[in-house]
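Beneath this line is the structure, given in structure tokens, with notes to follow.
Here the complex is missing a single protein chain, while all its other protein chains stay put.
Let's look at chain A:
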Amino acid sequence: MPPRIHSQIIPNSLLSCRSSASQTSTHSSLPSPSCAPLSKLSCSRHSTPSAPHLPQQSSRSFSSTPTTQTRLRETMFQWLTTEGSELKSHIPGTTNYITDGRNRKKFGPEGLPGDSKPFPLNPHFKSERILSEELRNDIYQRVVVKKQSVRAVSTDTGVDMRRVAAVCRLVELENQWREQGKPLALPYARAVHEMVPTTKLQRDARLQRERPHEQINDLPAHRLTDAQIFYPVSESRQFTRVDAGRVFSAAPARLRGDDQGDQPWEVVRDLNLGERRIEAVGKGDGEQRVLQPADVRIPHPHLITLESERAANPDSLRDVWRAHEKRLKEGNEAEEKRKQRKQEARDRQVFRIQPKSSRFEFRIKDVVVSKETTGTDGRNAKAPGRRYGVPRSDRKKGQVKIPTHVLV
């Protein structure tokens, strides 16, 4: 059968695969702002960007299809010559989002601080800030060289304590790599710092505090608070967060005189010093400590006192800050003491020997073999050693062998 000759218009799809590269690129680059670089390419091929909708007879000589999407193409080229032209070359050290240009037009050359939405049609997407190189190095200097506490640096820079610790570790690693002469991915780092917004290091300490990098006092929800408890309380009684914690951990209610009215930071300091103990409820394996109020559990309880004092004495802010630093120092000393006590307790339990004849150290831990630890049948899990007649459960189903969380 001879090929049928169509009287209709020849379909464009067949042509597009045979036609020149310039035409394919024109087709693929739909006038959406997101593929601006591609559109720019095609724009330069067409001789007149000011009148781009002119029929391109030379490149479509075999097609009788009228050029489609002319209006969209027209708006695209219009955008490229006006608003899009600003995005053609970016300012070094800053992001080059479509929204940046509009921001600059609205709020001046610095743009709106904290407003970093790369997709204008999705205002809910915010690209999170990362630490700038200067701020990162400053954090390292303060913690490692000046020996400031992680807590104080976190408060001053508005960076989470875990992130401060991570910065110190990573900068230390980077310094090691530099010493060893390992290559660093500096162009990559530079590119990333231009792709996402960064938190700059401010000269003024106050400005740094007012523009924090992230929320530093966040607290994950405690598992004990998952339960919804209906707990009737008389109207005359003051029911505080302390009481709520006791209810959640099923502890008996406080007596009336128990409340000492201590500030949260004082509670934490006393706990660290060992002058105060958290009450425990339950017996045996079910024993648990009473849930403390969120004020005590947050990473920076001393900020509560600072804020209340700032509100109370707006005229003598200098004194307020001085008192705050004093409290911070006191808290740090208490924390150091706690660490020291813990280390001493660990050293008491483990006896270390380094014999001259051996290249190893031997750590001898004291254990107790008694009726309490071995149990009556000798199979209690508290007894030292692998147990007899008790199969190990590591081959059972559902045994998680990898760590599921990291203690920080």
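The criterion applied here is as follows: a contact is a pair of C-beta atoms (placed from the backbone, for glycine too) under 8 Å apart; a residue touches a chain by one contact, two chains touch by 3 or more; residues count from 1.
Basically, contacts and distances are computed from a predicted model.
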item: Protein name, per the UniProt record, of whichever chain is missing from view ("Ribosomal protein S16 domain-containing protein", "Sec3-PIP2_bind domain-containing protein", "DNA 5'-3' helicase" or "small monomeric GTPase"); value: "Ribosomal protein S16 domain-containing protein"
item: Residue of A:Arg203, A:Lys365 or A:Lys401 in touch with the missing chain, whole complex considered; value: A:Lys365
item: Residue among A:His124, A:Arg318 or A:Arg386 that touches the chain left out of view; value: A:Arg386
item: Touching residues (missing chain, whole complex) on chain A; value: 351-355, 359-369, 374, 383-386, 388-389
